[in-house]
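Notes to accompany the following structure.
Every protein chain of the complex appears in place save one, which is left out.
Chains: A, B and C, in written order; residue numbering restarts at 1 for each.
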Amino acid sequence: MIDIFSLSVMDIVNWSLHVGLAHFLLLAAVLFSIGLYGLLTKKGIISTLMCVELMLNAANINLVAFNHYRPFQDFSGQLMAIFSVAVAASEVAVGIALAFRIYREHGSIHVDELNNMKG
Amino acid sequence: MGFPLLSTVLLAPLLMALVICFLPREAREQIRVLAAAAMGLATCLTLYAYAAYDTAVGGMQFTEQIPWVTDLGVSYSLGIDGISLPMLLLTDVIGLASVFSSWNIEKRAKEFFILLLILIAGVTGTFVACDLFIFLLCYEVVVIPIYIMVLIWGSTKRVPKEYSGMKLTIFLLMGSAFMLVGIVSLYLGAYPAGQRTFDIQALIMASQMGNMSAEFQIFVFLLLLTGFGSLLSMFPFHSWSPDGYAGAPTAVSMIHAGVLKKIGGYGLIRLGLMVLPLGAKFWAPLIAGLAMINVMYAAYCAMVQKDLKYIIGYSSVSHMGYVLLGFAALNVVSISGAIANMVAHGIMASLFFSQIGYVYEKTHMRSIPDLKGLAHYFPRVTIGFMLAGMASVGLPGLIEFVPEVTIFMGTIGVYPFFAVIAIAGIIFTALYILRMLAKVLFGPKDEHFAKYEDQKGVEVLPLLLLGLFLVGFGIFPELLMRVIDSGVQPLAPMLAALSDVPMLLGGGF
Amino acid sequence: MNEAVNLIHGVVNWGMGTAADLDMGTLIDASVFYALMWVSVLSALGVVLCKNVVHSALLLTASFIGVGCLYIYMSSPFIGAVQFLVYGGAVAILIVMALMLTRRDDMSESNPSRNIWCRVGAAVISGLFFCCMALVTLLTPFKNVTVDLGDSVTGLADMMLTKYIIPFEVAAVLLLIAMIGALVLAKGAHES
Partner (left out) sequence: MSEFALTHAWLIPLLPALAFVVIGFFTRLDKSISAKIAISMISVSFLLALGVLAAVISGPITMDNPLIQKVLWAKMGTLELSMGVLVDPMTAMMLIVVTTVALLVQIYSVGYMEHDPGAGRFFAFLSLFASSMLGLVISVNFLQMYAFWELVGVCSYLLIGFYYYKISAREAAKKAFITTRIGDFGMLLGILLLQITFGTLDFMELKELVPAYIWISGTGFMTVVGLLLFIGPIGKSGQFPLHVWLPDAMEGPTPVSALIHAATMVVAGVYLVGRAYFIFSALPAVMTVIAWIGGFTAFFAATIAITQRPFKRILAYSTISQLGYMMLALGVGSLTASMFHLMTHAFFKALLFLCAGAVIEAMNEEADIFKMGGLRHRMPTTFKCMAVGVLAIAGVPPFAGFFSKDMILAAAAEVSMPLYLLAAATAFLTAFYMARLLFVAFFGEVREDCPAHETNSYMRMPLVVLAVLAVVSGAWGHFAGFGEWVYFGAVQEEHIDFMIAGSSVLLTLIAFALAYEIYVAKRFSAHLLAQRFGILYTLSYNKYYVDEFYTIVRNTFVDKLGAVLYWFDLHVVDGVVNGLAKGVGCLSCVFTALQNGQAQRYVAVFYCGVIVLVAYSVFCAVRILNLLGGAF
């Protein structure tokens, strides 16, 4: 039996107040999940793009958090975050261009009307 | 190594298919002549092999072996013995006949003959392969052309041809899936890593050395039984057979009913019995019971059919019951009978299908209520129907008699109950075959058919060719039995030892 | 099962010292973190829940800024700055621009979601995903070690121009290509 009840309230409060890597990872997970939810539900192509940005952000938080709390003597985590931001930026640019193009082709930017991938 | 006879037999159709690929679509005449030439060559060589096969020595002859994937123990190894030689002969004869039966094909003739030749080569390969890998490879080669041919050249009657083609293919593939698992288990179970091989002889050796436990054999045999059984249209897996034949074009029906089905029986004997004797012993009562069901049940189903191809489809299921019964009895006589019966049924069924195909080609009818009194306008077709029909009934002097009697002789002592029921099948076979012949061939003249011509020229060749074997092997069964006996005789000690093993499943009915 | 119990205990005990460690600094730290966290999370939620896409875009910017502040909180000011500039600035503007370009009608219902089943499914999937992630996070006994590495801008510049020069250049090329690609796409090849 997992003895969950042996954890006292104090233990949990204590853990919550000592901000550490886990907190950031959980935050990233929350943001990521919110982004995922949006990605799955939104109809507008730009809204989905925004959700993707959220998810990318969550990933960046992870990178930076690891760099901060688990240092490997340099800033490689942060560097990765920078690259990630660069990629994200180009992705947004291309994504929005695509959205624009789709809008012109289809007169709509609703993802659920795009099923060209269907076999 | 002398002249690579078997390779030539195997590759002649393939190479010709390749040559035909480069011919223009319009050269229909040349294409069919070339296809016939390739099959003629293969048939002649096979006949030579049949004559030159030394029955006194027995065993694998005309062997060829080239190592292929040595790490896996795969080699391109061909050879024939007394069991595979009649099958090879059957394949080539029926292949040749099927080329002639497709002589008048108009639609996409080039593609048709290419696929037909590939199909024949695939079937040939399964019979001449001494290596399980080659066996499987050739078997898989067979499946695809059949599917395409049914879809393009098939016919839609009770069920759409798409359905029948799909059913045929799926059953074949399902069978081959079970077979594949069985064969891989054999491969893995026979020898420890490093010595593994796909060579059938080596696997038989492994089995004789006791490398495979009884439980292993029983399990793997069940896999093989499911695979080969569905190929052989064993009872619960038979429903593809009538539907498939009904949808398939003539040549495919001929090859399918004539030889492809026999791969099941051949595999059961070659792998099931030779490699896994204990497994065979364990499941034999089940097989005998299913065989009995096959015989009677399919005969009953054939009784109420309206479509000629369905009748022959069910009839072939029924006849395969005899083959299974002969196999299940596990003695030299019955197994010889089973092999001979496969040959007999192959010739007979393909003759039937070629004649039905001809009638269908001309009249676009094959339903019994539509066809009547064909004897007035199609005397040669009538002869074909009568020959095949009488052979199915088991008339002495035609090919089916000796195999049937042999199977009965081998079986009745082992499974008296099943055998008696199965023997009663001869009455029902006579009933449905004669009903069909009577309704289709005889009766008053029907002017509808006056405009159609009887077979002539090349169209008669399937009848002549298959009829020759039908009667020849019927009057001189020793021609066939001599070869089969030399193949089955070496199994005698093993079968004798097997008969001392107590029966595990069921018991003798 | 025992090992799982031990692990849970380990998780709870690890890296947080005891109640005696609670001092003012820790509390301030924590309150800053939670404040920023709520900003980011709530505005992210707003992004996905708002009906008006312009509101979503603005909330997205808020969320980015919250995250940027967290970077600074994690003593990574350069990344924070980049976050403000790129996300809070460029990306946000880009998105708003795109919205303006692709939409001419009423904005109040401009951010539609799919039907209720879709949303339930999405919620389940993302919820499960979060659970997985949380589980992984909580089950992993991290030890929090913070080391002062000095000036992050200098450090990053060093790395970027030495060890990571090639990825750096590739990123530059990527941006260039993205820019050209975006232009071509947006303009339409056949309209040249």
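In the analysis below, contacts are C-beta pairs under 8 Å (C-beta built on N, C-alpha and C of every residue); 3 or more make two chains touch, one makes a residue touch a chain.
Computed from a predicted model, the values in this text were never measured in an experiment.
Shown chains touched by the hidden one, complex as a whole: A, B, C. Of the options C:28, C:93 or C:128, the residue whose C-beta touches the omitted chain is C:128. Touch with the chain omitted from the figure is made, among B:191, B:300 or B:452, by B:300. Interface note: of B:210, B:444 or B:457, the residue touching the hidden chain in the full complex is B:444. Interface residues of chain A facing the missing partner chain: 36, 39-41, 48, 111-112, 114-119. Mapped onto chain C, contacts with the missing chain fall at residues 3-4, 6-7, 10, 14, 114, 121-122, 125-126, 128-129, 132-133, 135-136, 139-143.
Mapped onto chain B, the footprint of the missing chain covers residues 167, 170, 236, 238-239, 243, 297, 300-305, 331-333, 336-337, 340, 373, 375-376, 390, 393-397, 401-402, 405-406, 408-410, 412-413, 419-420, 423-424, 426-428, 430-431, 434-435, 438, 441-445, 477-478, 481-482, 484-485, 488-489, 492.
Assume only the chains that are shown with their structure count from here on.
Shown here, the protein chains touch in an arrangement that is not a line, ring, star or fully connected set.
Taking each chain's centre as the average of its CA atoms, chain B and chain C sit 68 Å apart.
Mean C-alpha positions place chain A and chain C at a centre distance of 5 Å. Computed from the mean C-alpha positions, the centre of chain A lies at a distance of 62 Å from the centre of chain B. Shared contact sites, meaning residues of chain B that touch two or more other chains, are absent. Contact residues of chain C toward chain A in the complex are 1, 4-5, 8-9, 12-13, 15-19, 21-22, 26-27, 29-30, 33, 37, 40-41, 44-45, 47-48, 53, 56-57, 60, 63-64, 67, 70-71, 74-76, 78-79, 82-83, 86-87, 90-91, 94-95, 97-99, 101-102, 110-114, 118-119, 121-123, 125-127, 129-130, 133-134, 137-138, 140, 142, 144-147, 149, 152, 155-156, 159-160, 164, 167-168, 171, 174-175, 177-179, 181-186, 188. Residues 1-4, 6-7, 10-12, 14-27, 29-38, 40-44, 46-47, 49-51, 53-54, 57, 60-61, 64-65, 67-71, 73-76, 78-79, 81-83, 85-94, 96-101, 103-104, 109-110, 112 of chain A are the ones that touch chain C when the two sit in their complex.
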